[in-house]
Every structure is written in C-alpha cells, then in structure tokens.
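Only one protein chain is missing from this complex, and each of the others stays in its spot.
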Amino acid sequence: MIKIAVVGATGYAGAELVRILTGHPEASLVLITSRQYAGKPFAEIYPAMTGVVDLKCIPCDVDTVSGAADFVFTALPHKVAMGVVPGLLERGAKVIDLSADFRFKDSAVYEKWYQSHEASALLEAAAYGLPEINFELIQKSSLIGNPGCYPTSAILPLAPFMKENLIDLDSIIVDSKSGVSGAGRSLSLAAHFCEVHEGLRAYKVAAHRHTPEMEEVLSNLAGRTVPITFTPHLVPVSRGMLTTIYADLCGDVSHDIVYDLLASYYKDKPFVRILSPGRVPDTLHVRGANYCDIGFRIDKRANRLILVSVIDNLVKGASGQAVQNMNIMAGLPETTGLSACPFPV
Amino acid sequence: MIKIAVVGATGYAGAELVRILTGHPEASLVLITSRQYAGKPFAEIYPAMTGVVDLKCIPCDVDTVSGAADFVFTALPHKVAMGVVPGLLERGAKVIDLSADFRFKDSAVYEKWYQSHEASALLEAAAYGLPEINFELIQKSSLIGNPGCYPTSAILPLAPFMKENLIDLDSIIVDSKSGVSGAGRSLSLAAHFCEVHEGLRAYKVAAHRHTPEMEEVLSNLAGRTVPITFTPHLVPVSRGMLTTIYADLCGDVSHDIVYDLLASYYKDKPFVRILSPGRVPDTLHVRGANYCDIGFRIDKRANRLILVSVIDNLVKGASGQAVQNMNIMAGLPETTGLSACPFPV
Amino acid sequence: MIKIAVVGATGYAGAELVRILTGHPEASLVLITSRQYAGKPFAEIYPAMTGVVDLKCIPCDVDTVSGAADFVFTALPHKVAMGVVPGLLERGAKVIDLSADFRFKDSAVYEKWYQSHEASALLEAAAYGLPEINFELIQKSSLIGNPGCYPTSAILPLAPFMKENLIDLDSIIVDSKSGVSGAGRSLSLAAHFCEVHEGLRAYKVAAHRHTPEMEEVLSNLAGRTVPITFTPHLVPVSRGMLTTIYADLCGDVSHDIVYDLLASYYKDKPFVRILSPGRVPDTLHVRGANYCDIGFRIDKRANRLILVSVIDNLVKGASGQAVQNMNIMAGLPETTGLSACPFPV
Partner (left out) sequence: MIKIAVVGATGYAGAELVRILTGHPEASLVLITSRQYAGKPFAEIYPAMTGVVDLKCIPCDVDTVSGAADFVFTALPHKVAMGVVPGLLERGAKVIDLSADFRFKDSAVYEKWYQSHEASALLEAAAYGLPEINFELIQKSSLIGNPGCYPTSAILPLAPFMKENLIDLDSIIVDSKSGVSGAGRSLSLAAHFCEVHEGLRAYKVAAHRHTPEMEEVLSNLAGRTVPITFTPHLVPVSRGMLTTIYADLCGDVSHDIVYDLLASYYKDKPFVRILSPGRVPDTLHVRGANYCDIGFRIDKRANRLILVSVIDNLVKGASGQAVQNMNIMAGLPETTGLSACPFPV
C-alpha cells in the first residue's frame, strides 16, 4: 500500500482527493492537514464522510508529512504551495501539486500572470501532469504540476491538432462554462447562492490566468506560439465544465478526418471518450468521473471546426487527474481507483 | 384602450404575453385562444394568475379573433402561424407573430431551414420586429415578424459594427447559452428536470435555424454577406440567455472606441444598457425585464473583440419585445407597460 | 406623492423594497442608506437596477432620514433597528420596521429569544403588521413591526381557526421549507452555492426565533395560549416558502366547512387566495408577488387537518407586506403598487 498525505484537505479539491483516495485499492490515506480546521475530525467538516474517513486534520509540518507519506498531494492556494513543496521533495516525498505553482516551464510567464516565484529552480524538473500528453515525463518525475481545470478541458480536444496543419493555430477561441465548485469553498458574493442561482455570467474575459497555461502547453506541442482567446463563464451547477472551441480549418477537412484524428490520438487513453459525429457531450455524463468526453462538428459554411469537451472540474479537472498522475508515478494502471461508473442522473 | 388577442396563449411565450399585457396601461386583453385547453379558464392552466386573469381559452377562429381585437399576437408553432396570419390581416387586424414565419425577406432561406412557405406574399410587407434597428418600418407595418431569442441577443451587440470597418465581418462567432424555457412547454426528454439539472450541453452545433435569421439581418445592415458560426447551449436555468460573440478587430481599436460606438448607437434606446468596460453582464440583472445588457472586452493579445449580451429569453427574447413592437405600431411610448424594475435576486 | 426612505437598502429585503417602491404610483423613493456601501450608487450594488434607480447610498443619520421622508422602512439587523427607530419616530416619521424588534407585545418573550430590548417602551404602540388580521391597528399606528416570513406563512392559514373550535389548539405543528434568500446577503457557508445546491436540510429544529412570534399572535387571536412545534428547512431555491401545517380536528369536520371558513375569512383580502379542494399551492405561483396561496386537505383516517401555504419570502414574507402596511397607514388601497401579475414560470 502506498502511503498518502493530503496537504490542504478541506477545500473542495482536497476533499475530493480524500473521497477518491478512500476508494483506492493500492493507496492508504494516512495524514491530512488543514490550517483552518487543525485538530478537527475531517468528518466534522464533511459530514458526508462520517464512518468512511476517520482522520483528524493536523497542521502542515513538512517533517511530519514527509515522514508519514510516500506521496503528498498539495491542494493549497497559489504561492502557499511553493513554500511547502521544496521541503517535501528534499525529504524524499513525491509531490503532486494542484496549485499553479509548478505548471509553467517559464517562470517569467508565471510571474507575469501570478506573482513572484520563490521555487523556480524546481520548474525544470516538474512535469505538467496531463497524462494523455505527458505520460513519460510524469512517470519519471518526483514533482507534478497538476493542470488547471480550464486548461485540461481545452488542451485535450486541441492537442491532436497541434501538428496536423488542419486548423489555423492563430484562430483558436476557447469559450468555457464552469460549475461553481471551481471557485472553491472560500466565501464570496460571487459564490453566494442567490447571486448565482438562475444567473449566467462571463468573468475575467480575456484576462483569466489559465490562458498562459493553455498557451504554453499547446505551443510546446505545436512547436510554435499558439495564442488563445479565452472566456470563462459561471453557470449554476456545482460540478461540471463544458468548453466550446472554435478554430478556422485549413482547406477542405471532412468529419471523418477529424473523427479519425481524435479517435486515433486517444486510442489507448482510458479517460478520453471521443463521441461519434452527431453526438454532443453533456457534463451530466461525466459527473463524478474522470472522463473527458469530446465531440465536434464542422461549420461547413464558415469552414470552421467546433470542438466541445466536458469534464467534472473536480475530478478530471483537479483531483481525479491528480490521482491518475500518482498511479502513473507509482507504476500502477492509470485507472486504479478511478473507474467508478458515472451516474445515470 | 387597445383591444388585444393572444392566439396560442398557453405556451410559455403566450403566457408571458398574457402576464405583460395584464399590466399594460393602454391595452386590454380581451381574448385568448388555445387548441389544447379550449374551454378552460386560463388561471387553471397557470394558477399563478388566479384572480389576475379571468379569461377562458377559446379555439382560434379568425373571424372571432379579428372581430374582437385591434392587435393580435400569434404565439404558434412555425408553419401553424402562416395558416392563421393572412386571415387576420385581411380582416383588418394588426399582427405580431412570434414564430419564424414572417422573419425572413427571402422565402428561399426560410424554405431551406424550415419548410415550404404558404404565405410568402406577405414577407415583403412584414417588418422584422427588432425595434432598436427597425423602428420606422415597424411603425408603418401591419405585420411584424418578431425576432428569435438568439438573434435578438446576437444582433443587438453586433449591429453597431456592421458599417464601421472595425471588425472583420467574416470572423464572427456567436456562442450562446440559454435557459430551458426557450424550449417551450411541450414535453421532451431534453427538458425533463433530471436530464437538465446539473447538466450543460451544446445542441444543434452549427445547425440551428436561428443562424440564417442572424445572417439576413446583419447582412442587410452591413450591405454585404455576413456569415455567422453559431453554437447554442442549454444551461439549467428557467429564464435567461447569455451570448458571447467573438470577432477579429481590424487594426488598432481601443476600448474607448468600442464603448463610444455602442453607447452612441443605443443612446436613445431605453432597453439597451451598455456596460462600462470592466463590468460584465449577468442574466440575473435582466430576469423578467425587457433589457438587453451589453458588455465587451478587447483581447489585446489576439486583437479580437469579445461582446457579451444578456436578455431574458421570454421577455426581450420574445413577449416583451412583441409588446414593444405593439407600442410602436400603436404610437405609444416604447416602454409602455414594460418598465417594471428588475428583481435584485 | 409620499416621500420614502429605506434604511438598510442593500440587503435582500432592502433591495426588494427599492424594487417595489420604484414601481409604486403614489410613493417616491427619496433616500436610501447603507453602512457598508455608503457613497456608492445603488445600481453599482444591484446592477439589475441600472437606469431604474439613480440614488446613491448614504450613511444612516436620523435627522437626515426623517427630514427627507414621510415614511421610513428600516431593514436592519435585529438590535440595530431598535437603536434607530425611536429617533425617527420622535422626529415625526412613520416607521415600518422589518426586524423582529417591534413584533412582540411582551418584551420578556423578545428578550428570551433574542437579546435585551432597549426601546421596549415603544412595543405597546407598535402594530404587528399582518394586515389581514390587524388592519385597524395598522391604520392608526406610527410604528409597524413587520412580520417574519415564517410567521406570515403560518399565521395566515391558521388564523381563521383560532376561534372556531374546529382544531385542537394544542396539536399544531408547522413544517416550513424556505428558499435561500431568507438567509440574507451576508456570506456564510450555509448559503455558499455548492453547500446548498442539490441539498435539503432542516435547521434550528424546535429552536427557531420565529416560534414565539407565531405563538404570541395566534394566542392573541385565540384568547388562550397556542403552542407551536416549528421546524424550518432550507431548500435550494432563491425565493419561495412553503409551509405545511398539521392539526388534529375536533369531531367531524368536512372539506366544505374548512373551505367555507377560509374563503369567508379572507373574502375581502386581495392577497390571500384560497384554493379549492384538490388544488395544491406551489411557490412558483407566487414568485415575485404579494400573494399567500392556501390549500388544505383533511386526513380522514387520522382526522387531522393539513394546511399548505406558499408565499414569496421576500414579498409577502417581507418587503411586499411592508409596502402593504404603508399603503394602509397612508390611506391608500392596500394593493397600490403591489398588483403585478405573477410570472407563468
């Protein structure tokens, strides 16, 4: 059994890690930390888990954590993570970090969109944790920068096109719709029930910090700069993210060509499901599961490709993907502990 | 008092017409028809209106309807409307039709996307009922083709740009998110509670029949063909539509230029509210009201304009706009009966 | 025109007052206060009201407020209200207070369930603002204790029975289900979107502070002590309250007797709609409106009466009722400014 710690277990991503790990047949959750709830039983914070999770939250101490666990998931705010991760690595732990702190190769990009980086020496060795495109690096790495939810939902449908000359790489527009759990458990008027329910809004239009993450990863795949116009929206669901992507096609491209490219690219990838033309993805189909479903359609009149992807933002968009990374690092089948059947409704 | 009939009063658009007209100070609702509920009191179908609406539904008879009413709103399915409208006009009624049957000038376009047209002789005289761009024609016309909800939400933000050479008219993408009431009151699995709640999906991607309506109107404004890539999505709210529009900018365009253009174009239009840069529209702000709120942002990195509009699909997207058209036809102030304050939540 | 001030205008009840008063034909909203948002335009806090409400929030100063307004609505937290109301009354304003501070005749009851009372001398003269049972007192009073939402929804269906010997007054159970806006705009985990959406919970079981309010009013009507068992529940809607009431019947009571009692008691009351047997109320039918709909059924097998009422907790449960009180105090028809047609959906 692999021994696991979750640092920052009481936010939504942390709690979702706890949920998934509780059912993982090869992992044993031995330690969870929380600054806010130190000393309290986890099941008091999340009564859903009464009788399932018996751990108490403790404060985060690097020695204690790395002494107890082989793998550490850090689900901390940006900037806080980079203060903890180096110490964990030095003490021999393998770390999967869910913040943005280790997602970028270029610390200048991070510093432009986030803040100053205090552990930039680690960026080189960190692997970007999107297993479908980065399996080998993840396997060899001790530190994973687990992707953002929006980048996951955008990069997966776009990746197969980066080398194919089928779409104009300067024309990509990403329009995402996210459930509210992506905003986390911290209180804000923007996540207050009556301000969200029966509402729809865009936010951080062309200014969201997930934009450079999409751009860096896609540019690396393409071997050239790929600029992204990105608009996130908030919709009144708890979980779920739907991303609609527009790109101009280069010449005459058929539905079959697109379908075959997507299907072959993800042939052996258990968590990506390519929908046959005519089917459209729905976030309901992936709720609570680690799937990314991808559909598409060509707008023949404008010669434009429209890709549509759905994920559960807390699973494939965060904690499920983190466990998938752990499986790969530990030499386990990717799907271990992640194969629960999605709900019918 | 203007005497009013609503033909097809028990669908959502019809019932919303009844609601609005009940509070209209210059109009008196004298007759409502329903095939399905003929003989029943309206308040039995919509108990919300008990004590407010005392009319019974009767079957639609052209003589009876035109004999009783000066203005007739027809809220019928496409194709059914064109069977009723000519008779009403012949008998002297003014007609505002909420179906697609009288929205197009070119019957070939209608026939390509809908079905054969049996009253195409009327298309020439019918006015497209978007008052902010078509006021004079509406004023003079006896037949209004009331716009679709998606076209209303897309044309209003785009119209000011059609003659300005600020955006590339071949690059327009319209990504819309709609509440479920747009699907009407007819039962379908697609509007069954558990299949919608906590879900998000695209539908009729690049194939929705509102596409040619947007194209015809915008092309007329531009004096050239304007192709639109259009993707509608369904989100789990009852009312509300948010439309995000992308267009490549021509050269260097500032936020001020865009703001000034929008603000001056809609200077005297009481139902269009232009948001200052930095503000984003939310469907909650227009729920139950006849407003269209428009915000925007320039993606400097890609030199692309992003417009965001919100409407209540049943009000500015259907019945409120229909009453606005009636006001104009009747020589009343546009806002008569339509100035209710939006709800705070 | 009556000049109106709203003190505490930026909470949900305050903002709903602003909404309703904006459409009131005999009232002019001249002044609004907010501690938190002093100096800001109201439409910046509630962008829905852009172009409709042009006032800025100012800090609450008793002289300024009473100098500007004939009627003052105080929508402040309990305890805060009692610090402001005496000064307003002394300066000649009529006050409708939406807190609990002036709802009780017996300050000992208030002090047991709330806190110490610093203006208890005013309790005698204050009128409990439930117009359907207290019209004359409201008419004559300068200070109204506007009822709580739960008490409104429970007292209206029960009041007709208090003197009739049809139900056992010791057997009354009130089971209420409330939308989230009742919890107000202050941030709390209990109103955080993801903690509420798709959830259902009871709270303050047999311990809610609205219990003694129901008991005092019903006991006064009955001329004896009427104990109430009360359980509130939270359901994931923004607006709406449904209350189910159980009481043992005394002897053989028919549906006709119950219906006739309810119908005759509320014969001339424009905001209470008694549903014929077989119909059940739905909060959707009163959303945004000042109605209280009441249905009922007799459980013949247990000889028990079941009453079901619905209100919009922000309208008849708070701000609509407050305006109804103002109308009565000002000698206007009760329904002035409150007759908007409910929405079909």
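The letters A, B and C name the chains in turn, as written, and every chain counts its residues from 1.
To be clear about the criterion, a contact is a pair of C-beta atoms (placed from the backbone, for glycine too) under 8 Å apart; a residue touches a chain by one contact, two chains touch by 3 or more.
These figures come from a predicted structure and were not determined experimentally.
Interface note: of C:A159, C:L242 or C:V258, the residue touching the hidden chain in the full complex is C:L242.
The missing chain, though absent from the display, is touched by one residue of C:R35, C:R91, C:K140 or C:R201; that residue is C:R201. Although one chain is not drawn, the whole complex shows that of A:R103, A:H210 or A:R239 it is A:R239 that touches it. Touching residues on subunit B toward the chain that is not drawn are 12, 180-181, 185, 187-189, 191-194, 196-198, 236-238. The omitted chain makes contact with subunit A at the following residues, 12, 15-16, 18-20, 22-23, 46-53, 181, 198, 238-239, 270, 273, 275, 279, 282, 284-289, 291, 293, 314, 339-345. Counting the whole complex, the residues of subunit C in touch with the unshown chain are 170, 173, 175, 177, 179, 194-195, 198-203, 205-207, 227-229, 231, 233, 235-242, 244, 246, 280-284, 287, 295, 297-302, 304, 306, 308, 310, 345.
Just so it is clear, only the chains that are shown with their structure count from here on.
The rotation relating subunit B to subunit C, fitted on Cα atoms, amounts to 180°, rounded to the nearest 5. Where subunit A touches subunit B, over half of the residue numbers in use are shared by the two copies, so each contributes mostly the same positions. Centre to centre, using the average C-alpha position, subunit A and subunit C are separated by 46 Å. Within subunit B, residues 198, 238-239, 282, 284, 287, 345 each touch two or more of the remaining chains.
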